[in-house]
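And then chain A:
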Amino acid sequence: MSTIEVKKITKKYGEFLAVKDASLSVKAGEVVCLLGPSGCGKTTTLRMIAGLERATEGDVIIAGKRMNDLPPEKRDIAMVFQFYALYPALNVGQNIAMPLHFEKLSKDESDKRVNKVAKILHLTEVLDRMPGQVSEGEKQRIAVARAIVRDPNCFLFDEPLSRLDVELRHSMRGQIKEVLSNLSKATVIVTHDQLEALTMADRIAIMRDGMIEQVGTPHEVFAKPANVFVASFIGTPQMNLMEADLKSFNKGMASVSLAGSAVEMAADPAVSTLKPSKVMIGIRPRAFTAESSAGKSTIRAQAELIEPMGAETLVHARTKLGGDIRVVVPRTQRVKIGEVLHLKPDPKQTHFFGENGRAVRA
Partner candidate 1 sequence: MTMTATQQQTPGFLNVAPDNWKLAIAVGLAVSILAASLFPASASFWVVGAMVAMVAASIVVNAFRKRYYGGLLVSPAIAVLFVMNIFPLLWSLGLSFFAYQSSQQSMRFIGLANYSRLLTDDLKAPELWGNLTNTAMFTVLTVSAQMIVGFLLAVMFAKQFPLRRYLLILVLTPMMLSVVAVGVFFSYYYDPTFGLISQSIKAWNGEQFILFSNKTGAVAGIVFADAWMWSPFVMLLVLAGLVSVPKYLYEAASIDRVGSWRRFWTITFPYIRGLLMLALLFRTIEAFKMADLIILLTKGGNDTMTISYHVIRIANEQNKTSEGAALSYLLLFVVIVLTNLYLYIANRRSREN
Partner candidate 2 sequence: MTIMTKMKGVATAFSFAALMSVGGASLASAEDVTLTMAVPDWPPTRIMKKMFDEQYKSETGNNVKLEVDFIPWPDFYTRVNASLTSGEQKYNFAVSDSQWLGAFVEGGYFRKVNDLIDADPELKATMDEMHPAPLNAYSTYPNSTPNYYGFPQFPDVLVNFARSDILCHDEEQKNFQAQFSKKLPCTGEEIDAMSWDDFENVGKFFQRKKGEMLAGQPADDDFYGIAYQAGKGYDFSSMQINGFIWQEGGNVWDETKQPTGQAEGVVNSPQAVGALEHYLRLIQYMPPVAKTGTMDIFKSDELFREGKVAMNINWIGLGEASLDPKTSKVSDKLVFGLAPGTPGPDGKLVRWSNIGGQPFVLTTWTTPTQLTEAMGFVKWWLSSDIQHQFAAGGGQSAMKSVYSDPKYVTYRPWNRAWAASLDWQKDVWHVPQFFDLLTQQQDQFDLAITGKQDAKTTLDNIAKYQQNLLTEAGLIQ
């Protein structure tokens, strides 16, 4: 079975802790994205899975076998590198055929396999060219072709799309997803681009400072961020995170002092455990509705900057306390600079975080 399991792996470079106690399991056919800002340890984790780095502690289990001490070539994996790592002295066809030499296939068989993947990835035209003579997108596809030309235990992708332009990236996301869905292998993709993660992954593991903060489906990490970091990292425009005083909690209604306004809002029952204290409240910009007048559960803010985004408009508004709130309103709702808005958060999309930064949910 093609599975990957990472158990509490840790990587230290001297005193520097690159990855700490990361655990992750990837089922066959599942695509897991490692997502996080640069330097968070995601690539190191991937390289430990590949065997390019040795884990200081913890276990790497691929296809049910502990592989900590095996070199990459013994792990039977396929990997696509950030810079594609195309062998500059070989032409495209030879590049794709490279992993096949190990399997000692006949020339015909190997050509057949190469042609097959070349067709899937639209590379038939360029098989005879040198890597220096093909476009960036083709290079990327060659790298993928080289990975899928054989039948490995699992696939690893290191920032596979980071060097492509927006349009190519978009189409490649689809192509890779399609190719992967037909292979039913455990796949790990490292990326710093949340859109890529959200669209391609079955599950996303969000990392920061060497630790996995949350693992979940794209929906989960978006709708139920485990902590402040995940909440702020996932979603564009970024979630509004505001400090608030939790005054009281009654029958599912929390009354808080938020951005200079006293607001009553529906909240998860678990929030009651927090009171009374300072909390962090996170509200997605799209979770506001602008009311015509101030109400019990509205926040007053003055529009300062308007960024039209096509179908919607992003409004930066200033609260009484001077804080900044991002609000997305439909295009049809015209907001003028200086206009006072009364914003009503959607309680279902309001997240409470305790002082330790963790989300409070039942």
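By definition in this document, a contact is a pair of C-beta atoms (placed from the backbone, for glycine too) under 8 Å apart; a residue touches a chain by one contact, two chains touch by 3 or more; residues count from 1.
How were these picked? Simply put, all candidates are chains of the complex that A comes from, given by their letters.
Model, not experiment: these values are computed from the prediction.
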**Prompt:** With chain A shown on its own, which candidate in 1 or 2 touches it within the complex?
**Reply:** 1
**Contact set on chain A toward candidate 1 in their complex** = 50-52, 71-73, 76-79, 81-83, 85, 87-90, 94, 98-99, 101-102, 130, 132, 146
